[in-house]
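Just one protein chain is left out here, and the rest sit where they should.
Moving on, here comes chain A:
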Amino acid sequence: MRRYPLLALLTRRKEMEAQDRPSDEAILEQLQEIKSADQAPLIAPIRETVILCQEFDEHNHQRGQINTVSETLSHYRAVKRDGNCFLRAFGFQCMHQLITVGSPEEKAHFRDRLAKIYATLLTFPDMSPMILDDFYEPLRDMADAIVAGTLTADDLLQKFNDPMESDFLVMFLRLVIVAHLRTNHEFYAPFCGGSVEAFCTTDVQPMGRECDQVQIIALASAMEVGVEIISVDSASGPRDPLRNVFPEGMPPRIHLLFRPGHYDVLLP
């Protein structure tokens, strides 16, 4: 990013205003927002969904869409905007849902899926327990504790807000996607620009890389957990946001709010 000295910036102000540039106030406001987002928790406490209406002015379609969403999903949790938001939101809400309302079968299924995916990862020549265990063990221990009923929702929130631990959990979910894409590479290759391997290197494995539809489908399919993505954007109608469930046909257990570039958790 280019940086202009303050004086140069001031002299440039006029010509930039002529190009329909946002006002200085608007820029300061945005900077403040970015700064406060930086200090935001990785997973925030529950708030009311209607608050999000304030982010859009009254003529904006998104505002009406948020209103519609809030009728059935009245609460949300903000997730830090660091490029890992989808994975953090998915991982947190998946386990939170298991802890609070999950059946014993669902809990066992979650634990067993993770174990199976870990075993799959170990079959790849570039993976080894020495690399994987940092990321697998914390999640496995949590899954065991969920099955045993010894992990509380508060414990979960705390773990997801510990930067190191939280990032390790996110990283294992990235590896879940890698395992699923590699195992089903013939299906996914056309959606990955031809090479699943290259896609994993550039768009899945790096921390902070945002998830798009391919990663979402892969993770939801691998974990066999239905996720509904509710997209609030100007392309949809004035009242109804776009809703997609992955994998298709599976009843959604998790609802995520998508605004371009970002996911948050939605709750009934």
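Simple rule for what comes next: a residue touches a chain if its C-beta (ideal position, glycine included) is under 8 Å from a C-beta of that chain, and two chains touch if they have at least 3 such contacts; residues count from 1.
Rule of thumb we're sticking to: contacts and distances are computed from a predicted model.
Engineer: According to its UniProt record, what is the protein name of the omitted chain, chosen from "Ubiquitin-conjugating enzyme E2 2", "Radial spoke head protein 9 homolog", "Transcription factor PRE5" or "RRP41 like"?
Structural biologist: Listed in its UniProt record, the absent chain's protein name reads "Ubiquitin-conjugating enzyme E2 2".
Engineer: Please pick, from A:100, A:158 or A:202, the residue that touches the omitted chain in the full complex.
Structural biologist: For the chain that is not drawn, the touching residue is A:202.
Engineer: Give the residue, chosen from A:171, A:216 or A:266, that touches the chain omitted from the document.
Structural biologist: Per the contact definition at the top, the residue touching the missing chain is A:171.
Engineer: Of the residues A:48, A:134 or A:224, I need the one that contacts the missing chain.
Structural biologist: A:134
Engineer: With the missing chain put back, which residues of chain A would touch it? List them for me.
Structural biologist: 127-128, 130-132, 134-135, 164, 167-168, 171, 174-175, 201-202, 205-207
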